[in-house]
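A protein chain is absent from this complex, but the other protein chains hold their places.
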Amino acid sequence: MRITSRLVTPFIQVYGIYVILHGHLSPGGGFSGGAIFGASLILIALSFNLEAGVKQISHQTASILESGGVLGFLLTGLVAIIFGGNYLANQAAGFPIGQAGELFSAGAILIITVFVGIKVASTIVTLFYNIIEGEK
Amino acid sequence: MIYIFLLFLVILTLFLRFFKGVEVKTILTLYLLGLIIFLFSFTVAEMPPFGSPDNPAFNEVPQRYLEAGVAETGAVNIVSSVIIDYRAFDTLGEATVLFVAIAAVIATLKSH
Partner (left out) sequence: MGFADHFPALIVIVLFFAAFFSPLLFRWAEKFSAPFVTAALAAALVMTVTLLVKVQQTGTVLYHMGGWPPPWGIEFKADPLRLYILLIVISVSLWIFVYAVGDLKHELKKEVIGWYYTLYALLVGSMAGMALTNDLFNLFVLMEICAISACAIISIKEDRECFEASFKYLILSAMGTGCFLLGVAMLYMATGYLNYSLLQVELAEALTLYPRNIFAAAALFIVAFGIKAALFPLHVWLPDAHASAPSSSSAMLSGLVIKIYAFTLFLIFYQVFPRELLEIVPLNEIILWLASLGTMFGSIYAMLQTDLKKMLAYSSIGQIGYIFMGIGFNQDLALVGSFYHIMVHAVTKAMLFMVAGVIIYSTGVRQIKDLAGIGRVLPITMLAFTIGSASMIGIPGTGGLISKWYLALGALEIGRPFFVLVILASSLLNAIYYMPIVVNAFMHQEDFKFKAKPVPRFMLVSLVIGMIFIVISGIFSKPVITLLEKSITVLF
């Protein structure tokens, strides 16, 4: 069980990051990719113990990522205002759209997807830790 | 037809009440639920056919999403272009829902 989860975890994490980064190109995006990434961290905590999981990502990091993810989303919207668009504008605010279909394209969409991914992953992990610790 | 239905209801009530010992309150709840199901099935019967191109939902809104989506947002995935560009504020709201759920869980667990 431990060996399997140790073997599988890196692949799950890479797949999660892939799903997040290709949110604007293929089905997926921040919500599903973040869930995959968060699940890999839960897998560690389940197959070893809670301490091993906390070692991967501490409470403090998790809660900073938690706030940081949404704050990043919100501030991306504010950047659009500074560049003269409306709130959360993409092309209208001068974000580089790039060539459609490439990895680094679609301007603000990519940035926001990454933030949403961070947010969802840390949400899943924090929720899991808190409920497990609340049981004690 | 409607008399047969009413007769059926009466028999059902008597059966549940006296042979199974179900309470009056439960039977009334069942009737109410049955009535709601009945009304909603009428509503469903009137809905436009599923997936038909003449439906009111197929207006200029999805048309622009599909035709101009790639050029206007740069995302090949139309779903992404809708949720993170056209209706990005809803997604910000959803991310906030996750945040508030976490905040609520932590606040409640820490206080108990």
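A and B label the chains in the order they appear, each numbered from 1.
The rule is simple: a residue touches a chain if its C-beta (ideal position, glycine included) is under 8 Å from a C-beta of that chain, and two chains touch if they have at least 3 such contacts.
Source: prediction; values computed, not measured.
A.B. asks: May I ask which residue of A:Leu41, A:Leu88 or A:Ala106 touches the chain that does not appear here?
C.D. replies: Considering all chains, including the one not shown, the answer is A:Leu88.
A.B. asks: Please output the residues of subunit B touching the missing chain, sorted low to high.
C.D. replies: 39-40, 42-43, 46-48, 55-61, 64-65, 85-90, 92-94, 96-97, 99-101, 103-104, 106-108, 110-112
A.B. asks: For subunit A, which residues touch the unseen chain?
C.D. replies: Residues 60, 63-64, 66-67, 70-71, 74, 77-78, 80-81, 84-90, 92-93 of subunit A touch the chain that is not shown.
Basically, only the chains that are shown with their structure count from here on.
A.B. asks: Need the CA-centroid distance for the pair subunit A / subunit B, whole Å please.
C.D. replies: 28
A.B. asks: Once bound in the complex, which stretches of subunit A touch subunit B?
C.D. replies: 23-31, 66-67, 69-70, 73-74, 77, 87-88, 90-91, 97-98, 100-101, 105-109, 112-113, 116, 119-120, 123, 126-127, 130-131, 133-134
A.B. asks: Quick one: in the complex, what on subunit B touches subunit A?
C.D. replies: 70-77, 79-81, 83-85, 88-89, 91-92, 94-96, 98-99, 101-102, 105-106, 109, 112
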